[in-house]
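First, the structure itself, so that you have it in front of you.
Every protein chain of the complex appears in place save one, which is left out.
The block that comes next holds chain A.
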Amino acid sequence: MQALLVRLLRIEGASITLILLLAVAIFGSLNPAFLGPENLAAIAVQSMFVLIIAVGMSFVLTSGGIDLSVGAVLGLSGGVTMFLLTLSVPTVLAVVGGLVVGTGFGLLNGLLVTGLGLSDFIVTLATMGVAGGLLQILAYLRPLRGAETDAFTWLSYGEVFGAPFPIVFGFLLVLACAALLNATVFGRRVQASGMSPAGANFAGIDVRNVRLMVFALSGFLAAVSGILLAARLASVQPALGQGYELQAIAAAVLGGTSLAGGRGTIVGTAVAALLLGTINAGLQISGVDPTWYQVFVGGSILAAVAFHQWSERYVDANALSDAASAGSEISSNPTH
């Protein structure tokens, strides 16, 4: 039993998945309608926007950085795409325009951080203001709505093999990014850069280049999320994306990514983003006063991180006792 638990807790994202299942079970028992496939699909779609930027955030955090601009860049990229659509630009070009702006902001972040050696926190705090401000100006120039094409709407409402496109897209994205972080040279370099920048440098890794790429990836994913969200909402408000960066950080940290760098999990992040979406929807469907959402989110972040740290210590302690009991018959009782 103990060995099974240890093995389970060691699997990437296992503990957060257990919490997600628990949350689904609780909300489902409170209201069976919660478990309806359409409701679950709707929750998954709603969670995709934070999920996508949280995946980018996980790369940045793993490399030892932080990107506070993703919420604003998300909003601006969606806004730019919508702006271009109102100018009757073809859908493909409008989407490309949004992607270019988002990736451009990511590159700008990366260049300022790596080129000038500025703190990533303050750089992305500033670009958060710049991107958020640009969206306000765009929305001031013309209303960002009423110009969706069929192809654009399909991005958020279309179906692939009977599943909503955002879910299929998010699933493939998580698979690709998990492979990128865990099974490629680039992913190893990201982890090494976060674990010890000096050590990575000695090992011949161009840490600056790694960090630049990671910020660009984060900006790109923010743009992807923003464009999908714009298609979902069919309009872009001046404040779109505000506060999303904190939800993305929360998802990454809940999933088991370390703020100190060096350790990241894409699958865990994705499951945690689903958990946040589930709690949000679950509270609403259970008829809980929506003002409680923030209390629950704050409390669950603390609980999840405390649980995560307990499970790590539990695994460590029992891995040791496993090794010890192989030689002698010492049975240590893992109480902390």
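FYI, a contact is a pair of C-beta atoms (placed from the backbone, for glycine too) under 8 Å apart; a residue touches a chain by one contact, two chains touch by 3 or more; residues count from 1.
Operating definition for what follows: contacts and distances are computed from a predicted model.
The listed options are "histidine kinase", "ABC transporter, membrane spanning protein (Ribose)", "Sigma-W factor" or "FecR family protein", and the UniProt record of the chain not shown names that protein "ABC transporter, membrane spanning protein (Ribose)".
The chain that is not drawn here is touched, among residues A:23, A:125, A:168 or A:317, by A:125. When you scan A:99, A:134, A:155 or A:275 for touch with the missing chain, the hit is A:134. Summarising the interface, chain A meets the missing chain with residues 112, 116-119, 121-123, 125-134, 136-137, 139-140, 238, 246, 249-250, 253, 259-260, 289, 291-299, 301-302, 305-306, 309.
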